[in-house]
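This report refers to the structure that appears directly beneath it.
Every protein chain of the complex appears in place save one, which is left out.
For reference, chains read A, B, C and D in written order, and residue numbers begin at 1 within each chain.
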Amino acid sequence: MTLWSVTLATLKKDIRLEWRSKDALNSMLFFSLLVVVIFSFSFDPTAEESRQIAGGLIWVAFLFAAVVALNQTWARELRNHVLDAYRVSPAPPEALFLAKALGNFLFVVILEAVMAPLFIVFYNLRALGPAWQLIPVGILGTWALVVNGTFFAALSIRTRSREIMLPLLLFPISIPAVQAMVEATRIILAGDGSSRFWIILLLTYDVVFTTACLGLFDKVLQAE
Amino acid sequence: MTLWSVTLATLKKDIRLEWRSKDALNSMLFFSLLVVVIFSFSFDPTAEESRQIAGGLIWVAFLFAAVVALNQTWARELRNHVLDAYRVSPAPPEALFLAKALGNFLFVVILEAVMAPLFIVFYNLRALGPAWQLIPVGILGTWALVVNGTFFAALSIRTRSREIMLPLLLFPISIPAVQAMVEATRIILAGDGSSRFWIILLLTYDVVFTTACLGLFDKVLQAE
Amino acid sequence: MPAPAIAVSNVVKQFGRFAALRGVTAEFDPGRFHTILGDNGAGKTTLLRALAGLAQPTRGEISIFGQSPRDACRDLGYMAHPSLLYDEMSGMENLRYFAGLYGIEGDEPCAAAIRAVRLDPELTRPVGQYSQGMRQRMSLARAILHDPKVLLLDEPFSNVDVHSAAEMVGLLKGMRDAGKTIFVVTHQATLLEGAADEFIWMQSGQIVDRTPSSVRPRVQ
Amino acid sequence: MPAPAIAVSNVVKQFGRFAALRGVTAEFDPGRFHTILGDNGAGKTTLLRALAGLAQPTRGEISIFGQSPRDACRDLGYMAHPSLLYDEMSGMENLRYFAGLYGIEGDEPCAAAIRAVRLDPELTRPVGQYSQGMRQRMSLARAILHDPKVLLLDEPFSNVDVHSAAEMVGLLKGMRDAGKTIFVVTHQATLLEGAADEFIWMQSGQIVDRTPSSVRPRVQ
Partner (left out) sequence: MKRLFSIFSALTALLLVYGLYQALLGAPTERTMGSVQRIFYYHVPSAWAAFCLFFVNLFASVVYLIRKNLKADALAVASAEVGVVFCTIVLITGPIWARPVWGIWWTWDVRLTTTLVLWLIYVSYLVLRRFSDSAQTPTLAAVLAIFGALDVPLVYFSIWFFRTQHPQPVMGRGGSLDPRMLHAFLINLLAFSCFAAMVCWARYRLEVLHREVEEAHAMESLAGGAAKASLPLNRSAQ
């Protein structure tokens, strides 16, 4: 049984279960909807202003929503100690991690697909820069959040007061990623200068931490 | 055994479990700091635009704290079906609800108390209106978020109503509260006009929904 | 013959399209030791939950000393498959909390209950770190804490070692002699041969047979 | 006399300030049916978890067919107190997933395992809605799914009704005769009298006695 077959099996399983009880998706949705509303109440921006801050808004909303969802990543595996069943099996630990990360990635991307239009409407955004670049930024940025988030969620389930633990571990590490996403988005929307540097930074961030996670997850999983 | 004794006992129990040590408080401090830092990375505090939306920013941060707390409210009671032990006891259901709501409220308020000053420093905010009014607004607004959140989180106890889209219920209901608190904050910070109306709105909202939740919680709890 | 402590009149419990209880009708005398036997999925737990007021019957009536289970909750002690305890708290902390729910003050009752199941009230380890059997016994302690008139125990002896099980049976016997009505669901009838007054056999959601303990139960 | 299937050399397992295993040393022959008995908290589960590679011993060595437990995982089937199953999925869905982890294709093996524990592979009900004993049996099905050389079963019969228990013992006997090494932790030694080759007694973290089944076990 290869890495991929297990990854796919686990991913399929998770998606099926999440579909039956839409816990994670719901709380994410609820949270980010409220964020949009709050801002639409808190001030009505001119196009220029909104271009300046929209990047920050969008990504903060997604970051927090992601944290809310990530906190539930491992809850299901813990319930009847199912994780033990995985640990005694010959299946590669990386597969489990990949599946979880991909699953979360999927959820957050869906969320973004729902939210982005809302933001655009609320802040009547029009990108002055090359809009298509928002797609790589979005994907790379989301993965950056999710890959570390999944990993640290695995760390934090082994600690007391888990929920607050995840952001404590995740935020400091994600600072450069957040910086890069926000800046890139802002630059693209406001159309001043090139977002090349930031995209490259995001790319390196993703590569570095994906490898790190895959390499170290075994240790985390087997640490009883 | 009266409503209050049970409420207090439950509240004490929850607090003990959450904060077995003072580490918990420190970690909450750290959490608030992190949130503010993340914000200041996403919204350049020196920029005028971000200064304007600071009111909204604060509430987003608070909302995040609230959601982190709410998501966990009932997990502990569900773990070994402890809830059944409560249901077979003569203790009044309202006590359980009150305790949970108060617990979340405490948690969120502490975070707010730490975050607010940090925000003020980082974004050097200066309230042009009567600053003290921010306190009632904060308290009433937080309670509005928490009381509804706790109640609807309880709905998910019922295996049946798992499918109920929790957020889609909670979302429209909490809109007026959100609007009230954001508007009030904005008015007070900007110092244009009086926030009286909004505060009264919040107050009525709180009263109405607290009574509603207390009245209906019995049904939610006893429905298996 | 005393008035029935508990009267169940054709109770039906439906889960979706599946019926776990199919018209159970029975009367149980007070102060007796009833043992409920039956295959897995026979409906024993469901019946017990109905008696405890945790599951509203789809149809039928349950009266405990003439009251509904919810109203009689002070007279009921219920022990389930799951421990109904907080894993993060020590046994004593747990009981102290639940005592509060019944308006019981002070540590003495809690300590007594813990000692009654042969555990150490001083044990500071959180319940989550107990061994399975220890947890089971702590769970029984929770059920007898407020010294109820009727005990509903769902497999109290599974995972409990032989000596402790024997002791627990002794304890229950003592409570029966003190006038309590006891229901025990179990698959280890042999443990109860000495103690039980009556064996009640369930099958696919119905009570199919009730044998007084004089007759040797049909186990093995 | 065959080479030992499993060799445990003075294993100590510490939980913070408490030691659950205090230097266990033993060798177990392949193809035999070992029954582990002992009081609650004796360390049986801890030992089993160490054998399964779920708990790293604080000190000491464990070798299974000369490998470390982690490397020998394909040869190990482990069943624990908790069900190790997803409550939200049906039994078949569960097994299908776990089969995937072992690289087993197709539904036939899963269905076979479920039938082996006398459950219905067609049952669409999610495992969370099974009765306790049904869940227990499904959990055993998970453990024997990949038909391992060594079975580590932690109280497989608790909550299982008498008939099913007897059948499960028969099943295990069959697997033993097929050359598998079987470890069963239980408090119902009587169930296994016919089947077990050896009774191993644990007490406060040590193996205190090993009696071949010819001698009647010291239960009751």
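Here, a contact is a pair of C-beta atoms (placed from the backbone, for glycine too) under 8 Å apart; a residue touches a chain by one contact, two chains touch by 3 or more.
Since this is a predicted model, take the numbers as computed values, not measurements.
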Specify the residue from the set C:61, C:107, C:120 or C:209 that touches the hidden chain.
C:120
Looking at the full complex, which residue from C:11, C:72, C:89 or C:134 touches the chain that isn't shown here?
C:134
Touch criterion as defined above, residue of A:126, A:158 or A:196 at the omitted chain
A:158
Which parts of chain D are in contact with the chain that was left out?
14-20, 22, 39-43, 203-205
To test your reading of the contact rule: which positions on chain A touch the chain that is missing from view?
148, 151, 155, 158-161, 165, 168-169, 171-173, 175-176, 179-180, 197, 201, 204-205, 208-209, 212, 216, 219-220, 223-224
Logged for chain B, residues touching the omitted partner chain are 21, 23, 26-27, 30, 33-34, 37, 40, 44
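The criterion applied here is as follows: only the chains that are shown with their structure count from here on.
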Neighbours of chain D that also touch chain C are none
Which chain has its C-alpha centroid farthest away from the centroid of chain A?
C
Return the distance between the CA-based centres of chain B and chain C, expressed in whole Å.
39
Return the distance between the CA-based centres of chain B and chain D, expressed in whole Å.
47
Shared-interface residues of chain D (touching two or more other chains) are none
Going through chain B residue by residue, note those that touch at least 2 other chains and give them in order.
none
Among line, ring, star, complete and other, the chain contact graph is ring
Name the touching chain pairs, would you?
A-B, A-D, B-C, C-D
What residues on chain A touch chain B, complex-wise?
20-23, 26-27, 29-31, 33-35, 37-39, 41-43, 45, 49, 52-53, 55-57, 59-61, 63-64, 67-68, 71-72, 75, 160-161, 163-165, 167-168, 171-172, 175, 178-179, 182
Along chain B, where are the residues that touch chain C in the complex?
1, 5-6, 9-10, 13, 16-17, 76, 79-82, 84-91, 222, 224
For the chain C and chain B complex, residues of the former touching the latter:
52-56, 70, 73-74, 76, 78, 80, 82-89, 93, 97-98, 100-103, 142
